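The complex appears here without one of its protein chains, the remainder shown in place.
Presenting chain A:
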Amino acid sequence: MGVKYWHQVFNPYSDVSSALISSVFIAVLTVIVCLLVSVPAGYALSKRSMPFRAFWMLLFLIPQAFPNLTVYINIARIFYDFGLNGTLLGVVLVHSVHGLMFSVWISVAAFSSTDPMLERASRNLGAGPIYTFFHIVLPQAMPGIIASCIFVFLESLDEFTGTFFVGAPDITTLPLLLYTASMEGNYQIASITALILLVPSIGFMIIINKFMKPEMLSKLGK
């Protein structure tokens, strides 16, 4: 395989470049959506006094309990009614449904592993609940939150089925491009795209290794 395909791929006007850009853009938005849900939800669900705690936790797992295709076809149908099919927002939402499973569960674990006494000490010294959350609780949970962001980012980058049903043909991400390229017998482009997809995964896995504390997961069942 010659260098010429690499040139073709990294040409700013190539399909690959634009797919890369929209993939990353979607992944970043998905991370933001997941954070907006999982940080407050994770904190609330880490409190054992939270009513229906188990129910809420399981709710985020439900999309994984059914075959992927069934779930995504149904989502696509619902999105169609709202005019979300073929839009960026639609794809971000479908990725978020998937990403929330990771981010909520990891956030619950991260918040559960923080020491409630640290929170008390802050209230004790005159800080209100919101000040306490941002200055004491969140910094403690940060490693877990960062790890969940990385997972969500990677999952979004790799996601195929949901993107295919909700986004295609208007939205093209790297995995979709990979699919079309190999369907067309364009194996050089496909291989290079696959390689590009591999880079962030490996990089982030190394970071996650540093950030995740094993005791976070052990606190999940508490």
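The working rule: a contact is a pair of C-beta atoms (placed from the backbone, for glycine too) under 8 Å apart; a residue touches a chain by one contact, two chains touch by 3 or more; residues count from 1.
Basically, contacts and distances are computed from a predicted model.
Visitor: Write down which listed name, "Succinate dehydrogenase hydrophobic membrane anchor subunit", "HesA/MoeB/ThiF family protein", "Sulfur carrier protein ThiS" or "ABC transporter ATP-binding protein", is the UniProt protein name of the chain that is not shown.
Guide: Missing chain, per its UniProt entry: "ABC transporter ATP-binding protein".
Visitor: Considering the whole complex, which of A:126, A:169 or A:185 touches the chain not shown?
Guide: In the complete complex, the chain left out is touched by residue A:126.
Visitor: For the chain not shown, which residue from A:115, A:170 or A:184 touches it across the whole complex?
Guide: The single option touching the absent chain is A:115.
Visitor: From the listed residues A:140, A:161 or A:201, report the one that touches the chain absent from this view.
Guide: A:140
Visitor: With the missing chain put back, which residues of chain A would touch it? List them for me.
Guide: On the chain A side, contact with the omitted chain comes from 115, 117-118, 120-128, 131, 136, 139-140.
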